[in-house]
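Other chains dropped; remaining ones untouched in position.
Letters A, B and C name the chains as they come in the text, with residue numbers starting at 1 for each one.
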């Protein structure tokens, strides 16, 4: 009996082994470049350079300024919306949810162009507002990045916090009310503090995403350069790269995010409370006027996030002439892409489905380890899982490429490398949202199962996993959507036969085929939408997305 | 200031099921009112309606003259102890208890003082900086209690506030609650499953069954004059013995026969032929002297501190529970002993045949 | 004609002819035309990996221990030169017919289409009388903050533009750098990360003027966009797009065949006629609608200087950008 390792030790060991192969190995060799001089010695020149030259260190400052602002604005927007959506009988809630989830998924590159089409100097909305006499500041620069990030990333907060708010024990709120707290005070002193682990998780996701995302700032940053853009440039450039500097920058960005991650972990650790939520809170029926007003406000925000995709879909039907749109509508763009879709769609789905299954399994296990079996090693595991998240996808692609293109492991050019990259890169969504919800689950429920003779492993799958479902699902949806839309690592890793839809989009955009790109992106949007609907149908009545 | 609570034909339905079924009751200002009834009879549901956490699906609830059916809970000025404690897991014990006061614009010093005093009362002041997760069940329950009473509300609602405390502490706490309640004149509605507790603290008790109030009265009324077999059975154990009126004279004096034992008792009115006697375990008396009494054999004998608990199998085949105080009879009566049981005629309750109406 | 079909029945069955893996940043029309012809002609299976020049070069660099690609087709010659240690020297059989100006003396790459740098402006935003004529108009205060220019440290074409301007105004006497300083001031801090944003931005009216490659700008003109092309009066450069054999590649023979093919007369003619790419061959007609190379004023572009001094030039540029 004694020599059989217990389930969770085995899991932990297995996770570490996988991490070692697919994370530590590629990244370590990549990071090593930051301190290895061209002559082969160890040097910290690159770091010295970074802190000496304003060109470099200013990007760090810019990045932090953006991340912090965006995290705050996303929380400010996402939490109230999550509250309203879970507690009130809003009109059009499911439509709103779909729009919000969809807004996370700006089809690569072209989605961001939509913002320029809408809010650029010559943008449709800008012109419209100018005609009304409203002078919009330009979308470019700090303000624009913050705006676009906020609209794009608040869904993390919304989704994660909704999940948690739905599984709080209602008697806590009632207790607060019985002690004379009005709604606002109740929310501030009981509801939010109790779901704080989840709030922090979602804030972390926003922070990390805005720290890592280079697409948006690249597009509308103009002169305002942030760290990931710089990393991207140092790794991928037509005019020569500086791998040493690039690794240095990667190390710095990883350090930043690790710091924030550890901070979050430390705070959450102190706020780790269990409750047995037998009675989830009821949905309150609002009176007609507030109901309409609140619904309208929420849907407006959701719509704003969804707007870029509407622009994309509209564009896909516009008539094109070479690279430019002309007036009138046609289906030409779709005709153009029709012949190249089947393989790419097939790839997108096979890779994504495989990846998502692995993500859900690993995500739950890792989250469980780091929350319920808290130890130094499981915290380390949690931290490691998070860090691919802040590495630009293309850089991760490069790390994988150079690590798995030579013995002992040769994976380059195969579907496996794409799938592994997706898993490594999209795992954090599921891990974060799941660990958020895990903090709320009373451990005595698990103990009850164990006392009835189910092994910890079986207990995990029959009880804990089921109770984690709301968190797992919202994380898995995010993972899924961002996997089918994943571009930046794919572009480095695909080979002739393993191209995905988003690769095709990129190729069109990069070459000015905006009409066809829009058509491809619309298809992706449609696919995303369909998978959401499908999910809702399959899980009818059992679990909701949010 | 305290207030009276008037409940008029209140109804709560879950689907087709009526958890609270046209309950009407007036609770006086400053009254200590207890809801007592078997598990699942609707006590919590009713309490939550008064607190404002369950919708009122029919009827009205008034606090004083104010219809509160739709008044938000937090403006009702209630204190509530939840059956599952509902302690805020993210606050220390001190903050949990101070929570309600912080809402009331009370100076910090006073808050500290009141919280500490209350924690003292519930005997957990040494734990005030702990988090709830590091507390035992009973300690948590006392936090819930302290949190509700520290705010000195108009109405105090308590749902089994002492269920996880040991007997000593229970008595101390209930005495404390009662004292506080009288001092401040707080109208109190109390849910308990413990009859003794209900009898000890209540001004009036409502016995509930299946969402309805079966009997409403002072502890003595409920105990001594149950109007329904259910109440007799529920408050203290009772055994029901079928009996027959052999004769009754014009004064109401009746001769009643039960299991071969005949006794005379005065009834207030003309009794039906068939009766049902409700006898509590302590209303049986062992007759060691004569041969009179209901005959039976001791089957089980258990020591229960103050008294011995016996199960006696009557010749009729029925088994009845009999308690005998240890000071009335030294040592156990061994299992197997043949005994004769008399009835404590002044105390037993006499029902009609189906137990729905008390004859005496 | 489904490319996926052909790629599915891949090299294994067709092993006699084999396959070739082509890395290319070219647009799909170009790829379709070139690849289709090549496959039809030789029966060799072509696997295309399309991505940006930067991404492709990064792949080649990181795959160097086990190259997965065979040929890099397209990408500015200057970029190719920077990465030449990942390429193999090869002299295509077509070399005699190619303008020597577009050939690497060391044969690490060979040009396949010259690319003059141009100024592009939006006719809605710039009245005809204010249209720019040369590089110096980029200092015009009327254009302040309205010039689209990609980052030379990112984009190969932008670097070529920078080098061209430097040479046009004097690379050795400091006048060139003085011009760049003033030019940067007129950019008002707006440096775009990729060249695609330049032409698209000008076309969409986000910027009034932009500095870019002729081959991209001409697409917008052809499509009827509100844009016009100007060949700078001070002279411009015509660094070609190149094609190169990847060192250690798996399908070397086929790759060489491919290089010969894309620099051959047949392919160059189709490219010129169908998608308006200037040929590198001396024996091929230029595309209609484009001024012949001879009419465009060219400076004497010092390719070696631009390639060798790249680091210091970019360092200088960064210094200007930071203002330090």
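Everything below uses one rule, namely that a contact is a pair of C-beta atoms (placed from the backbone, for glycine too) under 8 Å apart; a residue touches a chain by one contact, two chains touch by 3 or more.
Only a predicted model underlies this, so the values are computations on that prediction, with no experimental measurement involved.
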Composition of the entire complex, counting every copy that the file contains: A x1, B x2, C x1
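Note that in this section only the chains that are shown with their structure count from here on.
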For subunit A paired with subunit B, centre-to-centre distance based on mean C-alpha positions, whole Å: 56
Length of the line joining the C-alpha centres of subunit A and subunit C, rounded to whole Å: 35
Subunit A contact footprint on subunit B (complex, rising order): 51-53, 72-75, 77-80, 82, 84, 86-91, 99-100, 103-104, 131-133, 144, 147-148, 151, 157
In the complex with subunit A, residue positions of subunit C that touch it: 1-4, 7-8, 10, 21, 25-28, 47-55, 57-59, 61-63, 65-66, 68, 75-76, 78-79, 82-83, 151-157, 159, 189-194, 196-197, 199-200, 203-206, 216, 219-220, 222-225, 310-311, 314, 318, 321-322, 324
Subunit A to subunit B touching residues, read off their complex: 169, 171-172, 174-183, 185-186, 189-190, 193-194, 196, 271, 273-276, 278
